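One protein chain is absent from this view; the other protein chains keep their places.
Chain naming follows the written order as A and B, and within any one chain the residues start at number 1.
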Amino acid sequence: MVLPGIWADAARRFQSGVAAKAGLVVIFSLALLAIVGPWINPNRFDALDWANVAVAPTFQHAHWFGTDRLGRDLFVRALAGTRASLLIGLFASAISIIIGISYGAVAGYLGGRIDNLMMRSVEILSGLPLVFFVIFVTVLFGHNPYWLFVSIGAVGWLTMARIVRGQTLSLRQREFIEAAIASGASTGRIIYKHVIPNLLGPVIVYATLTVSQTILFESFLSFLGLGVQEPQASLGTLISAGAGEMESAPWILMIPGIILALLLTSLNFLGDGLRDALDVKER
Amino acid sequence: MQPVLNIKQLDVKFKQSTGVVHAVRQVTLSLGLGECLGVVGESGSGKTQAFMAVMGILEKNALVQGSIQFEGREILGASPTTLNRIRGAKLTMVFQDPMSSLTPHLTIGTQMAEVLVVHQKESWGNAERAALQMLDQVRVPEAARRLKCYPHELSGGMRQRVMIGMSLLCKPSVLIADEPTTALDVTVQAQIIKLLQEMRAELGLSLVLISHDLAIVSGLADTIAVMYAGRIVEQSSGGNIFQHAKHPYTVALLKCTSDLASPRLDRLPTLQGFPPDLTQELPGCDFAARCSRASEICRRVRPELSAATFEYRSLDAQSAHPVACHHPYES
Partner (left out) sequence: MSIARAIDTLILMSRYLFKRLSAAIPTLFIIITAAFFLIHAAPGGPFDQEQRLPSQIVANLDTAFGLNQPLSVQYVRYMVALAHGDFGPSFKYKDYSVTELIVQGLPVTATLGVLAMLVALSFGVMMGTFAALRHNTAPDQATMLLAVIGIAVPSFVLLPFLGLIFGIYLHWLPVAGWESGSIRHLILPVFALALPPMSAIARLTRSNMLEVLRTPYVRTAFAKGLPRYLVIIRHALKPALVPVVGFLAPAVASILTGSLVVESIAGLPGIGRYLVQGALNRDYSLVLGMVILYSTVLILMGLVVDLLYAWLDPRVRLN
């Protein structure tokens, strides 16, 4: 149902946005590095090198980004952390996005009282400081990675639900849906065949922003010691460790800090660029 | 006699991503002291843009060329400081939509008084007293209470009276009224027109009345300029236009003008077709595509306004009734 011409236009507009393109390049390079990292450096992410504790970035022993207090190689750890952050970010976002789309599409398609009730709950939930709630629950009930995915995912779906519901509602008024209803297609089929493809633009934009939020949230939890646990690394735990060594070994902080900042900024630039390109209205 | 407002060869262009929109093209108009000039045309004919250019309130992407003289001084390209001494005081404008033309979070009193505070360095107390007087003068009942009201607490007609009152506070020499009645009920329309007429007589105003409705304009205006696609296509004295319209577009407009006495409003005639794309320059007449009288020459050669200078004082129906048409109706 989506015209190729619309995508061509969007592609052209996206091409003209420098920041968004730069963001895309940065994200892909970081992801690529995170994947191939273990093969280009001989060090292992949890190997302790007691002869080289807290050394500054050097070419000796391939400690390109230096080592931490325990002599672990920061290049490998930073990339392992990036990988962990990206993976958690993607998985948790996927949860958010799936919940958000289904919830919003159903509410928008059914309309009426059910829609009212569903959106009212979204409104109440988004008025709550869910971040606190998640911190609270994570602290109380321990922190295994599955719980981490679910808790982060459970928080991030509200905006997506609202956006999808609004789009669905307006799509419902259009003729081709009416035609499908008239020809006797089932509700499930109409949602799958017509509603979801037309939601793609806004969903892509908000998915990008959800990924950035999720990565931010994960690193926040890890920074507090509630997320990924040692010896596993995520960008949040690495920054947390680095913040304590700021005066004596600033690189321990700077490397994961710069990576996280780059990653999040790039995702936001990408999201903004896609928003402009796909002409999605902010609401 | 020196006109109070003199517009010469005014061009307004808007730069847009789709091209340059040439909204006002070579418009020359003059307004004598105490005169009323009616400017008529469809929406998109450039009539509003031309006078927004006079006020210097066009959007940033507008390019204005030509000459605009107010009381003998060139004001096109003047600095904002210079313009701010004139506009709102000597040269004022009333807009189409009184619902959205007043700031929602300020009281009527504040919005009126600030004009005097800014232009005449009055104290707020004095300014509010003058605003109260003015509300009385523009026939707003219970003026003292209305002064404390917010715009949404007033009806559309009341708000338009407030707008008119606000524009008259500093005793302007020229008031530009841009479709002052379009957004209002029919009965209120007549009241507002009457008010404008009274104010003109009481204050010796020169008035520019912009409208798409020839019937409204012709009752008030000494002279009428008809605009189409950014150009003036016909100029005439006010009373003359009904009987002696020459341009086919004017004639078509006249046919569309709602006759309020007509019992069959459902059979209102409409103008066929659409106005031309203003990003393009046509070689011939802009109206040719919609004109029943158009011939070969109309599509090739642009008709020029027949009399280069047009002055109301020397006007008699036949001799000074310029029209830009190859095949004008003869009266």
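We take it that contacts are C-beta pairs under 8 Å (C-beta built on N, C-alpha and C of every residue); 3 or more make two chains touch, one makes a residue touch a chain.
This structure is a prediction, so every number in the text was calculated from the model and none was measured.
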item: Touching residue (missing chain; options B:Gly88, B:Gly157 or B:Pro275); value: B:Gly88
item: Residue, one of B:Met166, B:Val208, B:Cys291 or B:Leu305, that touches the chain absent here; value: B:Met166
item: Residue of A:Phe136, A:Phe176 or A:Tyr192 touching the missing chain in the full complex; value: A:Phe136
item: Hidden partner interface residues of subunit B, rising order; value: 55-57, 59-60, 80-81, 83-89, 92-93, 95, 97, 100-106, 114-115, 118-119, 144, 148, 150, 152, 163, 166
item: Sites on subunit A contacted by the missing partner chain, in the whole complex; value: 19, 127, 129, 131-132, 135-137, 139-141, 212, 216, 219-220, 223-224, 226, 239-240, 242-243, 246-247, 250, 253-254, 257, 260-261, 264-265, 267-269, 272, 282
